[in-house]
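Input: one structure, supplied below.
Only a single protein chain was left out; the remaining protein chains are all shown in position.
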Amino acid sequence: MSGQPSSPTYLVDDNLVGLTRDRIPISEMIEWAVTPACGAVVTFTGTVRDHSNDRVGVVEIDYEAFDRHVEARLSQIAAGARDRWPSLGRVALLHRIGRVPLGEASVLVVVSAPHREEAFTAGRFCIDLVKECVPVWKRESGTDGTSGWVSDGNPIEDVATAARRWHPVGEPERSVR
Amino acid sequence: MSGQPSSPTYLVDDNLVGLTRDRIPISEMIEWAVTPACGAVVTFTGTVRDHSNDRVGVVEIDYEAFDRHVEARLSQIAAGARDRWPSLGRVALLHRIGRVPLGEASVLVVVSAPHREEAFTAGRFCIDLVKECVPVWKRESGTDGTSGWVSDGNPIEDVATAARRWHPVGEPERSVR
Amino acid sequence: MPTILLFASAREAAGRAADMIPGSTLGEVLDEARLRFGGEFARVLAASRVWINGEMLHGDVDGIPCRAGDEIAVLPPISGG
Partner (left out) sequence: MPTILLFASAREAAGRAADMIPGSTLGEVLDEARLRFGGEFARVLAASRVWINGEMLHGDVDGIPCRAGDEIAVLPPISGG
């Protein structure tokens, strides 16, 4: 996997994870996620934004990854979502690395389920864990010609730990088992 | 509007609502929703499912609408979301009517925001209100050749009332003002 | 004479999508509609919302006056999406 981070990889029939250097195939992934039993598909696309806590005038982010651990982590996250919401249909988690220009997607989560409740909740779970657990770093480049690593991150977390700690928005935080 | 329910209509710069008899242009709407300030895009697609509370073996749903009120209602919902989450970038709400086969989308919500928190919450708000407030009815057709109106619906609600009553999942319900 | 618009199961029960029905109040129009369209329509109507000219009605609505050109819409429960 780590040797060819260029196209999504099927790991399990109903989970699809991948690391890619190309544009993320958003509509293909949404089509893939639809199954006859699933009436709800929730998609999250994280796109390069013109500002961050560090910088205004962002024109590009260069994503660096510990390549060979990305798909394993994405796969653990997809499995964690399915453990928690067994009714999920399909789960696709893709991360793009390399230089991504303003407005293009760097990360994609697609989750299908029979009903919207679990599709929304599981989609939120997946993107939250991607942002906590997947070894990818962002170097922002600005209109002023400067660039720098995004400095406001958190220590990378294990998927199992982050999954235990995760709770739906609005629910009181549970203690970590 | 009601005379030409065939293509999405721009109503306000950053809100797009529409009633269509054709396939919903999902990826175009996601692309449209991306703005430089918005790093998060949440998309909900409601697709025709093979079962409901009434019926198994659904192969198609025929959607009937009070056409000329659909876009006005969708527009009120988009405005309601923007009132509640002023940071929202773009909001697209599309409903398809007529015969929609198994697996195709009948409804689309796309919401962009600077951060994922409000994109998820506003996306959920929009689809919940679409399902409560927009005058569209479903007639399901099954593999057995029979068909019938979906019987487990709720009385159609005003957008203002439904918006006041709506609360994020997990939060205690607030009293209606 | 007011126009009545019927959707989904209300349309099917009545066997038509629209009709002109005499009456000077909403109650009179709906009574006449029940007479014309029969028991199944009456059952659907009991579970439906009624809009006049696109406005939803609340509470006891039988006394609301109706004029020629008014558009009375019968909207059965929706299940959305």
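Chains: A, B and C, in written order; residue numbering restarts at 1 for each.
The criterion applied here is as follows: contacts are C-beta pairs under 8 Å (C-beta built on N, C-alpha and C of every residue); 3 or more make two chains touch, one makes a residue touch a chain.
Predicted model, so just to flag it, every value in this text is computed and none were measured.
Considering the whole complex, the hidden chain is in touch with A. Among A:Gly18, A:Gly46, A:Gly80 or A:Pro114, only A:Gly46 touches the chain left out of the display. Touching the missing chain, out of A:Thr43, A:Gln76 or A:Ser106, is residue A:Ser106. Seen across the whole complex, the unshown chain contacts chain A at 46, 64, 66, 69, 106-107, 127, 130-132, 134-139, 149-150, 152-156, 158.
Keep in mind that, in the parts below, only the chains that are shown with their structure count from here on.
Look at where the CA atoms of chain B average out and do the same for chain C: the two points lie 26 Å apart. Shared interface positions of chain C, defined as residues touching 2 or more other chains, are 81. Among all residues of chain A, those that touch two or more other chains are 39.
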